[in-house]
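Omission of a single protein chain aside, the complex is shown with its protein chains in their original locations.
== chain A ==
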Amino acid sequence: MSQRKRVAHAGSQNRVPRVSRQVVLDEDDDGDASYTQPTSSQVQKARENYTPVQVDRKVAEVVQFILIKDQKKIPIRRTDIVKHVIKEYKALYQDIMKRADRIFEQVFGLKLVEIDAKNHIYILINKLQPVPGEPISMCPGNPKTGLLFVILSVIFMKGGTVKENVVWNTLKKLRVDVGEKHEEFGDVKKVVTEEFVRQKYLEYLRIPHTEPLEHEFRWGQRAEKEVSKMKVLEFVGELHSQEPQSWTQQYREATSGESSQR
């Protein structure tokens, strides 16, 4: 028994460093693995150097890496993908990402979108919207989704930009007070101005020349790509028992958005 136990413990100990490496992924960045465009001969050479099986394996690792990041809706940086997964296969970056992208679309119903072309930052957006009547929710255990949807609605109905006070006042009417700790959301201001912003659902910008300092909200890039404006309008329409068409300007924007989004 003790013999066998030792196997177990030695095993688990060995594995701790690997996990800690995974955990620190978010914070570290020293630009070591910064990606430079390979020359075509480098690409050619790399293609010959690695077997298809090896490259398949890399593609699978990239897909898994991005899926894990996406669970927390953390935007994914090219430097991180290269540094932690692609490594010595760097010259094949384009090949590998193209295939990963195809897998996200064909297998998971997700799409990899570059939201920052300068720093090469990606997010995964969902191509399948949640629909009514789900026997099990597609986004369970996230009561914050409702909060987010309300804020996106306010912004959309007010023409795309709103001062933060408008948002806080609306939430107050729904008994969510930014000044107090909410039992479900915790620090509401932090969730809205930090978490939603980091996840790229919202933009929270300083309004110049304001004294005291004021901020305004806009839709973030993830919201633009992932959230249907028509759904928002239908939601608002239901709240006010009105047809979505009665908001002409918003309706026009929502319909034109539907055709360009997909």
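Brief remarks follow.
The criterion applied here is as follows: a residue touches a chain if its C-beta (ideal position, glycine included) is under 8 Å from a C-beta of that chain, and two chains touch if they have at least 3 such contacts; residues count from 1.
Just so we're on the same page, contacts and distances are computed from a predicted model.
Entry comment: the absent subunit's protein name, as recorded by UniProt, is "Non-structural maintenance of chromosomes element 1 homolog", drawn from "Non-structural maintenance of chromosomes element 1 homolog", "Multifunctional methyltransferase subunit trm112", "Translation machinery-associated protein 22" or "3-methyl-2-oxobutanoate dehydrogenase (2-methylpropanoyl-transferring)". On the side of chain A, touch with the chain left out of the figure occurs at residues 4-5, 7-9, 11-12, 15-16, 18-20, 22-23, 56, 59-61, 63-64, 67-69, 71-72, 103, 106-110, 126-128, 131, 133-140.
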